[in-house]
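Quick one: the structure is below, questions incoming.
Only one protein chain is missing; all other protein chains are in place.
Letters A, B and C mark the chains in the order given here, with residues in each chain numbered from 1 onward.
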Amino acid sequence: MSEETTTGLSHNKLAMWVFLGSECLLFGALISTYLLYRNKFYDGPAPGDIFDIPFTSVSSFVLLMSSLTMVLALAAIQRGDIRNNRLWLLTTALLGAVFIGGQVYEFTTFIREGLGYTTSPFSSAFFTLTGFHGVHVSLGIVMLMSLLISSYRGKLTQKNSETVEIIGLYWHFVDVVWIIIFTVIYLVPNPTS
Amino acid sequence: MTDTISEEVTEEQRPLGVYTRPKGGNGWRDWITTVDHKKIGILYGAAALFFFIIGGIEALLIRLQLATPNGTVLGADMYNQVFTMHGVTMIFLAAMPLAAAFANYLIPLQIGARDVAFPRLNAMSFWVFLAGGIFINLSWLLGGAPDGGWFGYAPNTGVIFSPSVGMDFYAIGLQITGIASLVSAINLTVTVLNMRAPGMTLFKMPVLTWMLFVVQLLLVFAMPVIAVALFLLMFSRQFGANFFNTEMGADPLLWQHLFWIFGHPEVYILVLPSFGIISEVIPTFSRKPIFGYDFMVFSGIAIGFMGWGVWAHHMFVSGIGPLSVAAFSLSTMFIAVPTGVKILNWIATMWGGRVKFSSPMLFSVGVISMFTIGGLSGVTHALSPADTQQTDTYYIVAHFHYVIFGGIIFGLFAGLYFWWPKVFGHMLDEKMGKINFWVMLVGFNMTFGPMHVLGLQGMSRRIDTYSPGFGFEAWNMVATIGSFIIALSVLIFLINVVTSVKKARGKPPCGPDPWDARSLEWMTPNPTPEHNFDEIPTVESLDEFWHRKWGTDDEGQIVRVATAEEVCQKGTATGVHLPSPSYWPLIFAIGLPLLGLGLIFNLWLTLPGGILIVTALYAWIFEPVDDPDGPHGDHHEVNEEISEGASDV
Amino acid sequence: MKKVWLVFTAAVLLALSGCAADAELDTLQPQGPTARDIDNLLDPVLIIAYVVFFLVFGATVIIWWKFRDRHEDEKFPKQIHGNTKLEVLWTIIPTLILAGVSVFTLITLSSLNSRETNEITLQVENESVAWEPEVVVIGQQWWWEFRYYFDGLDGVDLSDARNLPPADIVTAGQLVMPIGQEIELSVTSRDVIHSFWIPALNGKRDAAPGRVHPWKLEADEPGVYFGQCTEFCGLSHSRMRMQAIALEPEDFQTWVDQQLVDQTADQITDEAVARGLTVFENQCARCHVVNGVNEDTSIGADLVSNAAPNLTHFMSRTTYAGGIFNLYEPDGTVDRTQLEAWIRNAPAEKPAYAQGRRGMPALGLSEDEIDDVVDYLQTLGTPPSSFIIQATEVD
Partner (left out) sequence: MDTSETTTDVEEEHEHHEHPSDGKYMQIALILAIITAAEVATYFVHIGDALIPTLMVMMVVKFWIVAAWFMHLRFDSKMFTRFFVSGIVLAISVYFIFLTVFEFWTEG
């Protein structure tokens, strides 16, 4: 950015990082709430009964790879390579959508198996945490699609690669949150009923 | 709410006076579309004062009910709503936004910037806050106000125990004002870091800016915690989630922890702005620089930091176990140290000075002594065994009104008197200001002083009535009388505002430097012109403005090197490129309460709310950065260099 | 102005030093060792606080007199920017003071949490029982229940307060205890969070649903010690009070003996009382238990808390309905008017949510029925001694 600022950093990017700092406390609270309640499954299914690790591993992997495509999209636009930028943006959005699709599938399976939102403190905490993450991913997809649209309208050029960078930061953040969720919620041995 | 008091004075004369804007034409449109940090500051101030009076009237109702035993002014149900709304209104809709008013108005000026980093986001923060405030208060009309206390302990806030829609309004309304606070905090954080004038290093920033900066950081990290707590509450109430359903093994302490992890940083969010304000006022009227600037700054940071490790002192009796109690008891006590550093530095600043007790100064000295009382009673709560006797009694009520009213409201009044000429171009009447102070001081101590005694005598808080015979009668009556004296003092303030505006009408603005002030904001004329600085000054020292006025002669005597008029910019620059107004922040803000009402009453209502929000966001993004017909849209190459700053977000 | 201040502080000081003799809830007049410990911790700190305050306030007064600008010139005082030594000094001194205070805090805290249980020997149904004085305290909207298990709490599952095993004694509103004994409390709740507090004997402890919190009480002298629920718990939070009644050990034994007697119908001779029993069985028994008449505590299932006060020894209490009404006049006669009013329309006497499911509903009884049922209530239990009745008066 050409704008002169005291620190030499762009407003927008700095704001995004401050926001991500704030998000740490949001997800921290949700994760802690979940941890507190992972044993409180009342009469419903326990986490250990219901999680499908292989399935979630695949969707986690998909989300992780979307971080790669995201950074490739950024590298492309920074080179001025609009074509590849579009390609990678689209791929990222698609990978995100696959992840969300997986989550929707997971949720419906859980509900079919008797784990509804109101089944137990565990279920409420689980759906709230992963739901919040899912909403973040979905918002990310919306933003990526908006980028694509403005790219096709010729508005996204090397000059404003920073917009891609900032949305990328958000995207990667949502990814690292999932890295934590995947380990702490899914992989750490779970109680069974 | 501001344009109703407008007067017929042309814009040229008073470009900024809220009470003197032209009524006709598109005056109100100017206000609802403004992205000017100063106007937004004024809007924050006006709204906060409005809510302060609402909260104050609620307080008077509380006091009327409690004036005598077996009071009958309010029923139990109404009483519970009134005290809950009193707490919520005062904390979230009066004290926080009043601080936000100062932050918005003064941060850019004190660091030598033309505006905040994201002007439109700034407007959005205000409108969202206002929408949230109105939304919460709508509950009075739509089925009952919240009745679970301002910290709304679960499970008493669940649908079974609080069946009216009140707590829904609480959960959603505070969520909305929370968005406003978070967005504004990010905005101001970036502003402070990124938009300082050349030479303005972090350690040349005025103490007020520093304290406000710490507050923004606290907000950035604390708001998400209350957001989660409120989401859990909302999901429990709207969708039957089991976060607080103890029958299924949920733990009611979850809410308490989340609330107070936010809640304790919150009390420093409330008090630090006031500490900052008096750190500007006291040096000015003592004619000395602030004593121990570095220590002032670092103690502020220390308070903000330590504030994260003490939250469970609100839970000493809630059964968290002796080890936790011990740990939090100790951490709480030591917060007195950095706070004490501040108190003593203020005293040292005045000591040996030539102290002028003008009204801002009186209020500041009021803060020093009254806050100390509250802080010391705070230390007695920190003795956890003693707190088992004190908690949830009027002794606590006394503590927090001493820190809040004595520490915050007094400080904010100091700020109002001090910067009034800066904002509106005319002074408030000094004599009335002093009367205002003394009446308030007496009323305040009469109201809250006796509460110490009541609390130690065992009067519980949040009781709508008490029986005769426990020895509560006399002091309650005194407190009630005192509260009306406070009301009188607030009334004196309002009268002062009105008469001062009247007196100033048609007269030229007061001089640029009515107080022999010290910091950068006074380098612009009063009232501040729309573009702030004609030319961004280069800063060499703390108290830059003062150092440009005063120098030392050979004998080390302080002598005037320039008059304020000479130092002060003329405010005449033209063609400064400023961000253009926008409707979308307001439209966005209107969408949120609709969304909220939809969640409470009828999901269909979320539709228009959602549409407004999405439309506003997209329009916002695609709105041209410059309105070609805008007042300052001329985009000459020459002006490009001084148009720095504001981003187009 | 300054005079106003002095007078005011003097008044506060006076009041603090215990002028208010009649304050039954006063925290500064401890009547038992734990409360005394707390008081002993607070008092010196209050003095420190006074000293600190008068230093700060004194400094501002001196500034007012000495450093007030009385000239209208442009002279400046000496410009001092700070003094690191001073800063260090006033960082360290408060730190040291607080370090000292924290030592005492920790000591008191540990004694507050220590348990010193003595078994006392009780006669329970002609058998000698060694009882560690323990009482289960249950809060609910808006009254307190106290349960005594003379076999100890070891086998008693308290995790679900709405579904507790039968106890030897169940009473409401008034905790009865022997003096000179540390009584262990297990505090819990059936609905929302309440807080149990007898200021003269100890600080408070929250009663939270799903959690059991330990606490203790000890009184030096026999007497009636007043308390108030202090955690906001909804509509009638202010009307959720309680008393601890401390008795000499012999009197406590007598009380236990009386409480263990059931109220069977064959004792009834009076016709009005018999009619009252019928009303009770038809109207009241779905919520209230009178041992010997009905047993099932879960009948009142339509109450959120699943329980109403056990009325077996109703007359042995001196207050009712969350400790807000006195059952007896000072001369020992029963205040029938108030009791009838309660049974006529309880929510009018003590607010409860219109939706019901907590508190006692208005049952729409006829005046005759009310008369009869009150006659019946008056046969339930032995009235307490006149000492207790008089000590219940607040003035």
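Everything below uses one rule, namely that a residue touches a chain if its C-beta (ideal position, glycine included) is under 8 Å from a C-beta of that chain, and two chains touch if they have at least 3 such contacts.
Since the model is a prediction, treat every value here as computed from it, not as a measurement.
If I'm reading the header right, one chain is hidden. Which shown chains does it touch across the whole complex?
Within the full complex, the chain left out of view touches A, B.
Among the options B:Ile57, B:Ile160 or B:Leu202, which residue touches the chain absent from this view?
Here the residue in touch with the unshown chain is B:Leu202.
Per the definition of touch given earlier, which of A:Ser60, A:Asn85, A:Thr130 or A:Ser151 contacts the omitted chain?
Only one listed residue reaches the unshown chain, and that is A:Ser60.
Identify the residue among B:Asp251, B:Asp429 or B:Asp464 that touches the chain left out of the display.
Candidates B:Asp251, B:Asp429 or B:Asp464; residue touching the omitted chain: B:Asp251.
Since one chain has been left out of the picture, which residues of subunit A touch it in the full complex?
6-9, 13-14, 17-18, 20-25, 27-29, 31-32, 35-36, 39, 53-54, 57, 60-61, 64-65, 67-68, 70-72, 75, 78, 165, 168-169, 172-173, 175-176, 179-180, 182-184, 187-189
Touching the hidden chain in the full complex, which residues of subunit B are there? Just list them.
These residues touch the chain not displayed: 193, 201-204, 221, 251, 253, 257, 261, 293-294, 308-309, 312, 320-321, 324, 541-542.
By our rule, only the chains that are shown with their structure count from here on.
What is the distance in Å between the mean C-alpha positions of subunit B and subunit C?
Between these chains, centre-to-centre, one finds 38 Å.
Which subunit B residues reach two or more other chains?
Where subunit B meets two or more other chains at a single residue, that happens at 249-251.
What residues on subunit C touch subunit B, complex-wise?
1, 4-5, 8, 12, 15-16, 20, 22-28, 35, 37-38, 41-42, 45-46, 49, 52-53, 56-57, 59-60, 63-64, 67-69, 71, 74-83, 86-87, 90-91, 94-95, 98, 101-102, 105-106, 108-110, 112-113, 141, 191-193, 195, 199, 202-206, 208-211, 213, 226, 228-239, 304, 324, 351, 353, 355, 357, 393-395
Quick check on the complex: what are the subunit A residues that touch subunit B?
Of all residues in subunit A, those touching subunit B are 3-7, 9-12, 14-15, 18-19, 21-23, 25-26, 29-30, 33, 36-37, 40, 42, 117-121, 123-125, 128, 146.
Residue numbers of subunit B touching subunit C in their complex, please.
75-77, 80, 147-149, 153, 155-156, 160-163, 246-247, 249-253, 286-289, 291-295, 317-319, 322, 325-326, 329-330, 333-334, 336-337, 340-341, 343-345, 347-348, 350-357, 365, 368-369, 372-373, 376-377, 379-380, 382-393, 438, 441-442, 445-446, 449-450, 452-453, 456-471, 475, 550, 558, 560
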